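Only a single protein chain was left out; the remaining protein chains are all shown in position.
Order of writing sets the labels: A, B and C. Residues in every chain begin at 1.
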Amino acid sequence: MKVGILGATGAVGQKFIRLLQGHPWFEITALGASERSAGKKYKDAANWIEDVNLPDYVGEMTVLECVPESFKGVDFVFSGLDSSVATEVEGSLAKAGIPVISNAKNYRQHPNVPLLVPEVNPDHIELINTQTFTEDGSGWIVTNPNCVAVPLSLALKPIYDAFGIEALQVTTMQAISGAGYPGVASLDILGNVVPFIGGEEPKIAPETQKLLGSYSDGVITEPKYPVDATCTRVPTLNGHMAAVNVKLAKKPTSIDEVREAILNFKNPIADLGLPSAPKQVIKLHERINYPQPRLHADQEGGMQLHMGRLRAAEIFDISFVCMAHNTIRGAAGGAILNAELLFKKGFLKSS
Amino acid sequence: MKVGILGATGAVGQKFIRLLQGHPWFEITALGASERSAGKKYKDAANWIEDVNLPDYVGEMTVLECVPESFKGVDFVFSGLDSSVATEVEGSLAKAGIPVISNAKNYRQHPNVPLLVPEVNPDHIELINTQTFTEDGSGWIVTNPNCVAVPLSLALKPIYDAFGIEALQVTTMQAISGAGYPGVASLDILGNVVPFIGGEEPKIAPETQKLLGSYSDGVITEPKYPVDATCTRVPTLNGHMAAVNVKLAKKPTSIDEVREAILNFKNPIADLGLPSAPKQVIKLHERINYPQPRLHADQEGGMQLHMGRLRAAEIFDISFVCMAHNTIRGAAGGAILNAELLFKKGFLKSS
Amino acid sequence: MKVGILGATGAVGQKFIRLLQGHPWFEITALGASERSAGKKYKDAANWIEDVNLPDYVGEMTVLECVPESFKGVDFVFSGLDSSVATEVEGSLAKAGIPVISNAKNYRQHPNVPLLVPEVNPDHIELINTQTFTEDGSGWIVTNPNCVAVPLSLALKPIYDAFGIEALQVTTMQAISGAGYPGVASLDILGNVVPFIGGEEPKIAPETQKLLGSYSDGVITEPKYPVDATCTRVPTLNGHMAAVNVKLAKKPTSIDEVREAILNFKNPIADLGLPSAPKQVIKLHERINYPQPRLHADQEGGMQLHMGRLRAAEIFDISFVCMAHNTIRGAAGGAILNAELLFKKGFLKSS
Partner (left out) sequence: MKVGILGATGAVGQKFIRLLQGHPWFEITALGASERSAGKKYKDAANWIEDVNLPDYVGEMTVLECVPESFKGVDFVFSGLDSSVATEVEGSLAKAGIPVISNAKNYRQHPNVPLLVPEVNPDHIELINTQTFTEDGSGWIVTNPNCVAVPLSLALKPIYDAFGIEALQVTTMQAISGAGYPGVASLDILGNVVPFIGGEEPKIAPETQKLLGSYSDGVITEPKYPVDATCTRVPTLNGHMAAVNVKLAKKPTSIDEVREAILNFKNPIADLGLPSAPKQVIKLHERINYPQPRLHADQEGGMQLHMGRLRAAEIFDISFVCMAHNTIRGAAGGAILNAELLFKKGFLKSS
């Protein structure tokens, strides 16, 4: 399939380009970015920051404006757009009949737009059928969650299914790559912790609740639980760590019952053969000082969710830590997996 | 007063030496360390890691064995001993009539030993009178808390006094200096988070509860509240950060009432003129991304407690972050402040 | 004396403000910055990044435009201006009769402007008398060198005086604070080395040669020697390290003769009582893995030059490393020391 990328010069856009190299189903044929970049060769417009070489053929592509005309020839687009422009640009492409698989936050809470993590809520893709961007349904939007909501929803899914959630407390230690490029100034974070990240904490409740919600007849019914969250930045490169406490609706008889629920999680996309899907989506570590961002964020292509330190709690019922690669599983890689699911399910069609 | 230091070659011992340079009341006259070091000049026995020069006269001192005979001539000792030997060594010195002001954990939960933070529970020093190391009361032990319990108790004190505590949740991001030297291997922590620190989490409940307890007639009555804690190591140098959630016994009408309680905290040692006491013991930051270890840990000589992000919570009543220098306020500096209080209150006497 | 600061909101400007707190001779009375900041309170215009609190009275000062009228009431100004505007602004103030003590590079190579490190070339201040900004000589400019040329010139001065220099090879490992704020993106430098810093390498030859030059009758005669330099950025906070190799004109009989020349360096300003002068300007470390930025950059108020690893070389005659605090000794602190010398020598007069 022919694929376009919106916001191709940014950090998320670069990650899309990197991850799509050698992809068996998707081929990049159009790159869109801001007016400032449009018309330039990609290699001149982008400050390439990935630790693999910029593919030559991508470097030679001419950057296009982010308007529907630029993407006539593609089958769908990935969007790594900044939220300041995503509402308009993504909407205009959808109206022009181009499916948009977006990492931006703008449409995540739209009632007709799936907020999708394939292993968590694959059935939510049916929401696409309720979208009205085009009369024939050819243009639509699917989003992936915030880079913290992704690992949380993956970790919480088997727990929620088995026990329900009554209250959720989260403290995150987030990597610098989460702020894009140039992002966090080195003077602010080298040997430091910054105990606030703008916009992160308020996303945790609505995004995890929409993800854990049940779909029926075009409507998602969400669980509601209180959330207390503190999001901090630490000097790690990739991998958002979260220390999590959960109060459960149904009390487990022991922590082992919770462990079993996690270990027995039945991955709903396990048999679909999606190229970017991790073989084991949840890795529950038993070594007491695991997981660690530097050791585990890149495992299974950066698509695995790592849990550890699962234990009984006092105020809450259970405590654990979880971690996933924030720009792969939590952004571009997650969006690509969404596209793979949508392709497999017939929502994406080659023109 | 003549002062000895137990464990003088270790990281805490070095901090004692550094902080006591130019002290108006205390002079180092004896340095004790392990058998391996005893008999050597201090400069040859210690691998000096402080970022000020080792004072020449200290470098030339001969390291002594940690036995009572070595410390006959001192008025009291500071102990930076490892917990593997502190029970015996500190006990033997106390029995020999030498007051021990210790940073080790061994006697912290002993019912007759004050666990002391001068701004939190200065009246607990009366417990000394219940100790029986010597018949004449000349030998005794006072301890300071774990480097996480120190900032927590300082932050919680005004909140506890005004509202009581029903439940406490803490996630820490602790600096590498907390593990001593050589401590944490750089391969383990550079660009990483380690989500476990041995022995830290279980200390939070008993130490903060003893610190907040009320003293009467030789007995401390402690509040009891459940604690859920996750302690992590991050690549910062100094300053343990904690993200804290508290459920209060008496509900405040608004977060401002909590803010007022903190701002109006009446420091019980404010008028004592203790040389190491910070002018303002609790600094409540209003800038949303403050406090930060690198910016604030060294303020007021590393003896200040920094709070920030005070806000209303959902599951809990309030959330905030707090941070203090772990090897100064949380270790050697705290012990020195304890000694200053004990001197001012007449417990330490020059021979 | 009343002092103004040009470029007061930038990283160097902030360092000026910090270092001038409590200064016995100089008082900040005017703060200038870009048009964008002018008219605002300083606390609103500046993103304060120092690890001490912004002094309240400074925070309340109104930021002025960087034009002569703004600085009528001051006795002189410090300039932390960006080089893009320093030529015009500094020149206009000098022409208006206001002495400018600048950290900017613009006038460093001007034949009538002293490039000054007080311990290296204090007699160069006589060049001021050759300046023609004003008829009465009331307005003039003095500069301090680049943050690499400062430690190099201090380390080379005793060596140059004793042996002469035939060739100089330098590889630097420079701290992130040298790039200002926001400066280096954390994604570029965390756990990384960047082997290039724009504009640094070409300054080493002309600045060290001008500093080591001899002054006579209004003219500086400079030594000429070839320089090969590689300047790199490393993830340190403060303190530029340089690995240096020198070919000497006169061959020493042994490395000890070089060591003696350094140890016996006669500091020409030792007896002037300048408040910011380090007691010992050159510290030659004997411990083989010293100096280190994190341990030594802040010693003696960040004004000391640290040398170490002095040894005989093969291609060159001697090798050593040197290090100094780049934003104190190498920038704002150096400029303040310049002002102190100029005040002591009668060039700065209170109005």
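Heads up, the rule we're going with is that a residue touches a chain if its C-beta (ideal position, glycine included) is under 8 Å from a C-beta of that chain, and two chains touch if they have at least 3 such contacts.
Nothing here was measured: the structure is a model prediction, and the numbers come from that model.
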item: Chain not shown: contacting residue from C:81, C:237, C:324 or C:342; value: C:237
item: Option from A:61, A:81 or A:190 whose C-beta touches the chain left out; value: A:190
item: Sole contact to the chain not displayed, among B:13, B:191, B:252 or B:278; value: B:191
item: Residues belonging to chain B that touch the chain removed from view; value: 11, 49, 176-177, 181-191, 235, 237
item: Hidden partner interface residues of chain A, rising order; value: 49-53, 190-191, 237, 294-296, 298-299
item: Absent chain, residues of chain C that touch it; value: 167-169, 171, 173, 190-196, 226-228, 230, 232, 234-237, 241, 243, 245, 247, 288-295, 308-309, 313-316, 319, 321
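We adopt the following convention: only the chains that are shown with their structure count from here on.
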item: Interface residue identity across copies chain A, chain C - same or different by half; value: same
item: Centroid spacing, where centroids are CA-atom means, of chain A and chain B in whole angstrom; value: 42
item: Whole-Å gap separating chain A and chain C, where each centre is the average of the chain's CA atoms; value: 48
item: Chain B, residues touching no fewer than two other chains; value: 190-191, 237, 294-295
